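Provided herewith is a single structure, encoded as C-alpha coordinates, for subsequent inquiry.
With one protein chain withheld, the remaining protein chains of the complex are depicted in position.
Moving on to chain A:
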Amino acid sequence: MMKKSVKKVMLPVMAAAMAVSFGTLVSAEDETISLTVWGAEEDQTLLKELTDNFQAAYPDQTFDIQIGVESESTAKDTVLTDVEAAADVYAFADDQITDLIKAGALLKLDDYAEVLQMAGKTLDDVKDANVEGSIDAATIDGGLYAFPRAADNGYFLYYDASVLSEEDVASWSSLLEAADAAGKKVGMTLASGWYNASFFYGAGFTTALNDDGTTAIDWNGTSADGYTGVDVVKGMLAISGSPAFMAIADGDISNQLASGNLVACVSGTWDAMTAQEVFGDGYAATKLPTFTVGDQEVQQGSVAGYKYIGVNGYSENSGWAVLLADYLSNEEAQQKFFDERESGPSNKNVGASDAIKENIALSALAQQSEYAQAQKVGGKYWDPSQTFGELIAQGTLAADDDAAIQEALDNLVEGVTASVE
(Lines give C-alpha, C1' and ligand atoms only; values in the text may rest on other atoms or scores of the structure.)
Protein backbone atom coordinates (compact mmCIF):
# COMPACT_ATOMS: atom_id res chain seq x y z
CA MET A 1 0.00 0.00 0.00
CA MET A 2 1.44 3.32 -0.88
CA LYS A 3 0.46 6.68 0.30
CA LYS A 4 0.89 8.60 -2.88
CA SER A 5 0.91 6.82 -6.19
CA VAL A 6 2.86 9.74 -7.65
CA LYS A 7 5.70 8.85 -5.34
CA LYS A 8 6.44 5.60 -7.13
CA VAL A 9 7.06 7.51 -10.31
CA MET A 10 8.94 10.23 -8.51
CA LEU A 11 11.32 7.86 -6.75
CA PRO A 12 14.00 7.71 -9.44
CA VAL A 13 13.76 11.46 -9.93
CA MET A 14 14.09 12.05 -6.21
CA ALA A 15 16.99 9.65 -5.97
CA ALA A 16 18.79 11.55 -8.69
CA ALA A 17 17.97 14.86 -7.01
CA MET A 18 19.27 13.56 -3.70
CA ALA A 19 22.51 12.39 -5.26
CA VAL A 20 23.02 15.89 -6.59
CA SER A 21 22.11 17.58 -3.33
CA PHE A 22 24.46 15.37 -1.33
CA GLY A 23 27.27 16.74 -3.41
CA THR A 24 26.37 20.37 -2.85
CA LEU A 25 24.44 20.63 0.40
CA VAL A 26 26.28 18.31 2.74
CA SER A 27 26.47 21.04 5.34
CA ALA A 28 22.73 21.77 5.42
CA GLU A 29 21.18 20.08 8.44
CA ASP A 30 17.50 20.71 7.92
CA GLU A 31 15.80 19.41 4.84
CA THR A 32 14.18 21.78 2.40
CA ILE A 33 10.47 22.24 2.93
CA SER A 34 8.61 22.01 -0.38
CA LEU A 35 5.27 23.75 -0.58
CA THR A 36 2.95 24.42 -3.49
CA VAL A 37 0.59 27.39 -3.52
CA TRP A 38 -2.33 27.86 -5.91
CA GLY A 39 -3.84 31.29 -6.45
CA ALA A 40 -5.70 33.34 -9.05
CA GLU A 41 -3.80 34.30 -12.17
CA GLU A 42 -4.05 38.02 -11.49
CA ASP A 43 -2.63 37.54 -7.98
CA GLN A 44 0.52 35.72 -9.06
CA THR A 45 2.94 38.64 -8.72
CA LEU A 46 1.59 39.53 -5.33
CA LEU A 47 1.74 35.92 -4.16
CA LYS A 48 5.37 35.72 -5.27
CA GLU A 49 6.17 38.83 -3.26
CA LEU A 50 4.34 37.52 -0.18
CA THR A 51 5.93 34.06 -0.29
CA ASP A 52 9.36 35.69 -0.63
CA ASN A 53 8.62 37.73 2.48
CA PHE A 54 7.46 34.59 4.22
CA GLN A 55 10.76 32.86 3.50
CA ALA A 56 12.62 35.91 4.77
CA ALA A 57 10.61 35.75 7.99
CA TYR A 58 11.97 32.27 8.74
CA PRO A 59 15.65 32.54 7.78
CA ASP A 60 16.63 29.32 9.62
CA GLN A 61 14.54 27.18 7.33
CA THR A 62 15.07 26.57 3.62
CA PHE A 63 11.96 26.49 1.50
CA ASP A 64 11.10 25.52 -2.00
CA ILE A 65 7.80 27.28 -2.67
CA GLN A 66 6.12 26.78 -6.05
CA ILE A 67 3.23 29.01 -7.11
CA GLY A 68 0.60 27.69 -9.52
CA VAL A 69 -2.37 29.29 -11.24
CA GLU A 70 -5.81 28.14 -10.12
CA SER A 71 -8.81 30.45 -10.06
CA GLU A 72 -10.54 30.76 -6.69
CA SER A 73 -13.86 29.95 -8.33
CA THR A 74 -12.71 26.62 -9.77
CA ALA A 75 -10.25 25.50 -7.08
CA LYS A 76 -12.61 22.77 -5.87
CA ASP A 77 -12.82 21.03 -9.25
CA THR A 78 -9.07 20.84 -9.64
CA VAL A 79 -8.31 19.97 -6.02
CA LEU A 80 -10.86 17.16 -5.88
CA THR A 81 -9.58 15.60 -9.10
CA ASP A 82 -6.60 14.32 -7.11
CA VAL A 83 -6.52 15.56 -3.54
CA GLU A 84 -3.22 13.85 -2.82
CA ALA A 85 -1.48 15.65 -5.67
CA ALA A 86 -3.13 19.06 -5.17
CA ALA A 87 -1.37 22.11 -3.77
CA ASP A 88 -0.53 22.37 -0.07
CA VAL A 89 -1.99 25.86 0.19
CA TYR A 90 -4.71 27.16 -2.09
CA ALA A 91 -7.20 30.00 -2.42
CA PHE A 92 -10.90 29.27 -2.93
CA ALA A 93 -14.35 30.89 -2.71
CA ASP A 94 -16.73 30.15 0.16
CA ASP A 95 -19.31 28.15 -1.81
CA GLN A 96 -16.83 25.29 -2.18
CA ILE A 97 -15.99 24.85 1.47
CA THR A 98 -18.46 22.06 2.35
CA ASP A 99 -17.42 19.87 -0.58
CA LEU A 100 -13.76 20.47 0.17
CA ILE A 101 -14.12 19.52 3.83
CA LYS A 102 -16.12 16.43 2.94
CA ALA A 103 -13.36 15.25 0.62
CA GLY A 104 -10.72 15.85 3.29
CA ALA A 105 -9.13 18.58 1.21
CA LEU A 106 -9.00 21.09 4.08
CA LEU A 107 -7.38 20.47 7.43
CA LYS A 108 -8.89 21.60 10.69
CA LEU A 109 -6.94 24.59 11.93
CA ASP A 110 -7.86 23.94 15.56
CA ASP A 111 -5.34 21.06 15.50
CA TYR A 112 -2.62 23.54 14.59
CA ALA A 113 -3.00 26.08 17.39
CA GLU A 114 0.52 25.26 18.56
CA VAL A 115 1.98 26.01 15.13
CA LEU A 116 0.35 29.43 14.99
CA GLN A 117 2.30 30.38 18.11
CA MET A 118 5.38 30.45 15.89
CA ALA A 119 3.71 33.36 14.08
CA GLY A 120 3.06 34.93 17.49
CA LYS A 121 -0.69 34.46 17.52
CA THR A 122 -3.47 32.15 18.64
CA LEU A 123 -6.38 30.82 16.64
CA ASP A 124 -8.63 33.21 18.55
CA ASP A 125 -6.49 36.10 17.29
CA VAL A 126 -7.27 35.00 13.75
CA LYS A 127 -10.96 34.75 14.57
CA ASP A 128 -11.00 38.19 16.21
CA ALA A 129 -9.08 39.88 13.43
CA ASN A 130 -11.62 38.98 10.73
CA VAL A 131 -15.29 39.86 10.37
CA GLU A 132 -17.62 37.46 12.10
CA GLY A 133 -19.36 36.22 8.96
CA SER A 134 -16.10 35.16 7.36
CA ILE A 135 -15.22 33.00 10.36
CA ASP A 136 -18.77 31.71 10.64
CA ALA A 137 -18.85 30.52 7.03
CA ALA A 138 -15.59 28.57 7.47
CA THR A 139 -16.62 26.99 10.76
CA ILE A 140 -18.17 23.55 10.49
CA ASP A 141 -18.96 21.50 13.61
CA GLY A 142 -17.13 24.03 15.74
CA GLY A 143 -13.85 23.74 13.85
CA LEU A 144 -12.28 26.46 11.67
CA TYR A 145 -11.16 25.10 8.29
CA ALA A 146 -9.61 28.04 6.42
CA PHE A 147 -8.15 31.53 6.84
CA PRO A 148 -10.41 34.33 5.54
CA ARG A 149 -8.60 36.43 2.94
CA ALA A 150 -11.30 38.63 1.41
CA ALA A 151 -14.90 39.61 2.04
CA ASP A 152 -15.78 41.08 -1.33
CA ASN A 153 -17.65 38.15 -2.79
CA GLY A 154 -21.15 39.51 -2.07
CA TYR A 155 -23.67 41.58 -4.00
CA PHE A 156 -25.42 44.92 -3.61
CA LEU A 157 -27.13 47.54 -5.81
CA TYR A 158 -25.36 49.61 -8.47
CA TYR A 159 -27.36 52.55 -9.80
CA ASP A 160 -27.12 55.66 -11.91
CA ALA A 161 -27.44 58.59 -9.49
CA SER A 162 -28.10 60.97 -12.35
CA VAL A 163 -31.43 59.19 -12.96
CA LEU A 164 -32.34 57.75 -9.58
CA SER A 165 -32.42 59.50 -6.22
CA GLU A 166 -31.49 57.94 -2.89
CA GLU A 167 -35.20 57.71 -2.04
CA ASP A 168 -35.85 55.83 -5.28
CA VAL A 169 -33.36 53.08 -4.49
CA ALA A 170 -34.68 52.53 -0.98
CA SER A 171 -37.41 50.12 -2.06
CA TRP A 172 -38.02 47.89 -5.09
CA SER A 173 -41.40 49.47 -5.83
CA SER A 174 -40.04 53.03 -5.96
CA LEU A 175 -36.94 51.82 -7.81
CA LEU A 176 -38.94 50.07 -10.54
CA GLU A 177 -41.37 52.97 -10.80
CA ALA A 178 -38.56 55.49 -11.28
CA ALA A 179 -36.79 53.24 -13.77
CA ASP A 180 -39.99 52.76 -15.73
CA ALA A 181 -40.52 56.52 -15.81
CA ALA A 182 -37.00 56.88 -17.21
CA GLY A 183 -37.66 54.14 -19.79
CA LYS A 184 -34.86 52.03 -18.38
CA LYS A 185 -34.60 48.66 -16.68
CA VAL A 186 -33.42 47.26 -13.37
CA GLY A 187 -31.53 43.99 -13.69
CA MET A 188 -31.06 41.11 -11.31
CA THR A 189 -30.26 37.44 -11.64
CA LEU A 190 -33.15 35.34 -10.37
CA ALA A 191 -32.20 31.95 -11.78
CA SER A 192 -29.48 31.30 -9.24
CA GLY A 193 -29.77 30.07 -5.69
CA TRP A 194 -27.02 32.48 -4.75
CA TYR A 195 -29.05 35.54 -5.72
CA ASN A 196 -32.67 34.52 -5.18
CA ALA A 197 -32.02 33.35 -1.62
CA SER A 198 -31.62 37.05 -0.74
CA PHE A 199 -35.41 37.51 -0.63
CA PHE A 200 -35.92 34.54 1.66
CA TYR A 201 -32.99 35.39 3.94
CA GLY A 202 -34.37 38.92 4.24
CA ALA A 203 -37.70 37.57 5.47
CA GLY A 204 -36.03 35.42 8.12
CA PHE A 205 -35.88 32.10 6.29
CA THR A 206 -32.77 29.97 6.58
CA THR A 207 -30.70 27.27 4.96
CA ALA A 208 -28.36 25.04 6.92
CA LEU A 209 -26.10 22.10 6.45
CA ASN A 210 -26.81 18.80 8.19
CA ASP A 211 -24.10 16.46 9.44
CA ASP A 212 -24.77 13.96 6.67
CA GLY A 213 -24.14 16.57 3.98
CA THR A 214 -27.80 17.20 3.17
CA THR A 215 -29.27 20.67 3.22
CA ALA A 216 -31.95 21.88 5.63
CA ILE A 217 -34.30 24.50 4.16
CA ASP A 218 -37.54 25.95 5.53
CA TRP A 219 -38.78 28.12 2.68
CA ASN A 220 -42.08 26.31 2.26
CA GLY A 221 -43.16 27.11 5.82
CA THR A 222 -43.26 30.17 8.02
CA SER A 223 -40.09 32.05 8.94
CA ALA A 224 -38.90 33.13 12.37
CA ASP A 225 -40.06 36.64 11.46
CA GLY A 226 -43.59 35.35 10.88
CA TYR A 227 -43.66 35.58 7.07
CA THR A 228 -44.81 32.70 4.88
CA GLY A 229 -42.80 31.44 1.93
CA VAL A 230 -45.81 32.04 -0.31
CA ASP A 231 -45.86 35.73 0.65
CA VAL A 232 -42.15 36.07 -0.14
CA VAL A 233 -42.70 34.52 -3.56
CA LYS A 234 -45.58 36.92 -4.17
CA GLY A 235 -43.25 39.77 -3.31
CA MET A 236 -40.71 38.43 -5.79
CA LEU A 237 -43.40 38.02 -8.46
CA ALA A 238 -44.47 41.64 -7.93
CA ILE A 239 -40.88 42.65 -8.77
CA SER A 240 -40.31 40.24 -11.68
CA GLY A 241 -43.69 41.13 -13.15
CA SER A 242 -42.85 44.80 -13.41
CA PRO A 243 -42.19 46.00 -16.97
CA ALA A 244 -39.07 47.78 -15.71
CA PHE A 245 -37.57 44.59 -14.32
CA MET A 246 -35.16 42.51 -16.35
CA ALA A 247 -34.29 38.98 -15.20
CA ILE A 248 -30.72 38.35 -16.30
CA ALA A 249 -29.03 34.98 -16.68
CA ASP A 250 -26.28 34.21 -14.22
CA GLY A 251 -23.02 35.76 -15.38
CA ASP A 252 -24.63 37.97 -18.02
CA ILE A 253 -25.00 41.12 -15.89
CA SER A 254 -21.88 42.84 -17.18
CA ASN A 255 -23.02 42.35 -20.81
CA GLN A 256 -26.41 43.82 -20.02
CA LEU A 257 -24.82 46.70 -18.11
CA ALA A 258 -22.56 47.44 -21.04
CA SER A 259 -25.51 47.44 -23.46
CA GLY A 260 -26.81 50.52 -21.64
CA ASN A 261 -30.36 49.31 -20.98
CA LEU A 262 -29.95 49.20 -17.24
CA VAL A 263 -30.25 52.05 -14.82
CA ALA A 264 -29.58 49.83 -11.80
CA CYS A 265 -28.57 46.25 -11.16
CA VAL A 266 -27.77 43.79 -8.41
CA SER A 267 -24.19 42.63 -8.70
CA GLY A 268 -20.85 42.56 -6.92
CA THR A 269 -17.43 44.18 -6.97
CA TRP A 270 -16.44 42.27 -10.12
CA ASP A 271 -18.76 44.57 -12.11
CA ALA A 272 -17.47 47.79 -10.51
CA MET A 273 -15.38 48.77 -13.54
CA THR A 274 -18.22 48.19 -16.02
CA ALA A 275 -20.72 50.05 -13.86
CA GLN A 276 -18.33 52.96 -13.50
CA GLU A 277 -17.87 53.18 -17.27
CA VAL A 278 -21.56 52.91 -18.07
CA PHE A 279 -22.95 55.24 -15.37
CA GLY A 280 -20.07 57.72 -15.59
CA ASP A 281 -20.55 60.57 -13.13
CA GLY A 282 -23.78 59.00 -11.91
CA TYR A 283 -21.94 55.87 -10.74
CA ALA A 284 -23.27 54.98 -7.28
CA ALA A 285 -23.81 51.90 -5.18
CA THR A 286 -25.75 51.13 -2.04
CA LYS A 287 -27.36 48.35 -0.05
CA LEU A 288 -30.15 46.33 -1.62
CA PRO A 289 -33.68 47.85 -1.51
CA THR A 290 -36.57 46.72 0.63
CA PHE A 291 -39.38 44.63 -0.90
CA THR A 292 -42.99 43.97 -0.02
CA VAL A 293 -43.98 40.83 1.86
CA GLY A 294 -47.67 40.71 2.66
CA ASP A 295 -48.32 44.31 3.64
CA GLN A 296 -44.90 45.09 5.08
CA GLU A 297 -41.63 46.38 3.67
CA VAL A 298 -38.80 43.93 4.36
CA GLN A 299 -35.11 44.61 3.85
CA GLN A 300 -33.74 42.29 1.18
CA GLY A 301 -31.00 40.09 2.60
CA SER A 302 -28.04 38.74 0.71
CA VAL A 303 -25.32 36.14 0.69
CA ALA A 304 -22.05 37.29 2.17
CA GLY A 305 -19.30 35.82 0.06
CA TYR A 306 -15.75 35.32 1.18
CA LYS A 307 -12.50 34.10 -0.21
CA TYR A 308 -10.23 31.87 1.82
CA ILE A 309 -6.76 30.45 1.95
CA GLY A 310 -6.93 26.80 2.97
CA VAL A 311 -4.41 24.06 3.68
CA ASN A 312 -4.77 20.68 1.98
CA GLY A 313 -5.61 17.88 4.41
CA TYR A 314 -3.12 15.69 2.56
CA SER A 315 -0.26 18.18 2.80
CA GLU A 316 2.80 16.49 4.25
CA ASN A 317 4.53 19.62 5.52
CA SER A 318 1.25 20.71 7.05
CA GLY A 319 2.86 22.76 9.85
CA TRP A 320 4.68 25.09 7.50
CA ALA A 321 1.70 25.10 5.15
CA VAL A 322 -0.51 26.44 7.95
CA LEU A 323 2.01 29.15 8.74
CA LEU A 324 2.21 30.12 5.07
CA ALA A 325 -1.59 30.18 4.70
CA ASP A 326 -1.83 32.44 7.72
CA TYR A 327 0.89 34.65 6.30
CA LEU A 328 -0.94 35.00 2.96
CA SER A 329 -4.13 36.09 4.73
CA ASN A 330 -2.94 38.20 7.67
CA GLU A 331 -3.51 41.92 8.09
CA GLU A 332 -0.44 43.00 6.09
CA ALA A 333 -1.26 40.59 3.27
CA GLN A 334 -4.87 41.79 3.10
CA GLN A 335 -3.66 45.40 3.07
CA LYS A 336 -1.46 44.52 0.11
CA PHE A 337 -4.31 42.71 -1.63
CA PHE A 338 -6.43 45.82 -1.23
CA ASP A 339 -3.70 48.24 -2.33
CA GLU A 340 -2.66 46.28 -5.37
CA ARG A 341 -5.73 44.28 -6.36
CA GLU A 342 -8.61 46.34 -4.82
CA SER A 343 -9.71 43.20 -3.02
CA GLY A 344 -12.17 43.91 -0.19
CA PRO A 345 -10.61 42.73 3.08
CA SER A 346 -12.17 40.48 5.69
CA ASN A 347 -9.69 41.86 8.23
CA LYS A 348 -11.43 44.39 10.49
CA ASN A 349 -8.47 46.77 10.76
CA VAL A 350 -7.88 46.92 7.02
CA GLY A 351 -11.61 47.28 6.46
CA ALA A 352 -11.78 50.28 8.80
CA SER A 353 -9.33 52.32 6.75
CA ASP A 354 -10.45 55.51 4.99
CA ALA A 355 -9.32 54.26 1.61
CA ILE A 356 -11.92 51.52 1.76
CA LYS A 357 -14.68 53.84 2.90
CA GLU A 358 -13.98 55.98 -0.16
CA ASN A 359 -14.35 53.03 -2.49
CA ILE A 360 -17.97 53.21 -3.64
CA ALA A 361 -18.46 49.51 -4.33
CA LEU A 362 -16.74 48.30 -1.18
CA SER A 363 -18.60 50.72 1.05
CA ALA A 364 -21.92 49.60 -0.47
CA LEU A 365 -20.88 46.04 0.25
CA ALA A 366 -20.14 47.05 3.84
CA GLN A 367 -23.62 48.62 4.11
CA GLN A 368 -25.24 45.46 2.80
CA SER A 369 -23.09 43.21 5.02
CA GLU A 370 -25.37 44.12 7.92
CA TYR A 371 -28.13 42.14 6.18
CA ALA A 372 -25.89 39.51 4.67
CA GLN A 373 -25.26 36.01 5.88
CA ALA A 374 -23.08 33.06 5.02
CA GLN A 375 -24.88 30.57 2.80
CA LYS A 376 -24.51 27.07 4.15
CA VAL A 377 -25.90 24.63 1.63
CA GLY A 378 -24.99 21.27 0.12
CA GLY A 379 -24.53 20.43 -3.56
CA LYS A 380 -28.21 19.49 -4.03
CA TYR A 381 -29.25 23.08 -3.38
CA TRP A 382 -28.17 24.64 -6.66
CA ASP A 383 -30.21 23.05 -9.46
CA PRO A 384 -33.61 23.11 -7.73
CA SER A 385 -33.12 26.71 -6.53
CA GLN A 386 -31.99 27.80 -9.99
CA THR A 387 -35.11 26.30 -11.51
CA PHE A 388 -37.25 27.93 -8.85
CA GLY A 389 -35.75 31.32 -9.72
CA GLU A 390 -36.40 30.69 -13.41
CA LEU A 391 -40.05 29.89 -12.64
CA ILE A 392 -40.36 33.33 -11.07
CA ALA A 393 -38.32 35.06 -13.78
CA GLN A 394 -40.49 33.65 -16.56
CA GLY A 395 -43.67 34.40 -14.68
CA THR A 396 -44.78 30.76 -14.87
CA LEU A 397 -46.20 31.12 -11.38
CA ALA A 398 -49.22 33.36 -10.99
CA ALA A 399 -49.18 35.75 -8.04
CA ASP A 400 -52.81 34.95 -7.15
CA ASP A 401 -52.44 31.16 -7.20
CA ASP A 402 -51.37 30.38 -3.63
CA ALA A 403 -51.72 26.61 -4.10
CA ALA A 404 -49.38 26.54 -7.11
CA ILE A 405 -46.80 28.68 -5.31
CA GLN A 406 -46.96 26.42 -2.28
CA GLU A 407 -46.53 23.35 -4.49
CA ALA A 408 -43.52 24.87 -6.23
CA LEU A 409 -41.98 25.65 -2.83
CA ASP A 410 -42.64 22.10 -1.66
CA ASN A 411 -40.95 20.71 -4.79
CA LEU A 412 -38.01 23.02 -4.18
CA VAL A 413 -37.65 21.84 -0.60
CA GLU A 414 -37.94 18.20 -1.65
CA GLY A 415 -35.14 18.56 -4.21
CA VAL A 416 -32.84 20.56 -1.94
CA THR A 417 -33.23 18.23 1.04
CA ALA A 418 -32.71 15.07 -1.03
CA SER A 419 -30.04 12.74 0.29
CA VAL A 420 -26.58 13.16 -1.15
CA GLU A 421 -25.36 10.30 -3.28
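Methods note: contacts are C-beta pairs under 8 Å (C-beta built on N, C-alpha and C of every residue); 3 or more make two chains touch, one makes a residue touch a chain; residues count from 1.
Here is the rule we go by: contacts and distances are computed from a predicted model.
UniProt records the chain missing from this view under the protein name "Maltose/maltodextrin transport system permease protein", selected from "LrgB family protein", "DsrE family protein", "Maltose/maltodextrin transport system permease protein" or "CidA/LrgA family protein". Across the entire complex, the residue among A:Tyr112, A:Tyr145 or A:Phe279 in touch with the chain not shown is A:Tyr112. When the full complex is taken into account, the listed residue touching the unshown chain is A:Asp77, out of A:Glu42, A:Asp77 or A:Glu277.
Of the listed positions A:Gly221, A:Gly280 or A:Gly379, the one in contact with the omitted chain in the full complex is A:Gly379. By the touch criterion stated above, the residues of chain A touching the omitted chain are 1-3, 5, 33, 77, 80, 83-84, 99, 102-104, 107, 111-112, 114-115, 191, 213, 243, 246, 248-252, 255-256, 259, 313-320, 379, 382-384, 386-391, 394-396, 408, 411-412, 414-415, 418-421.
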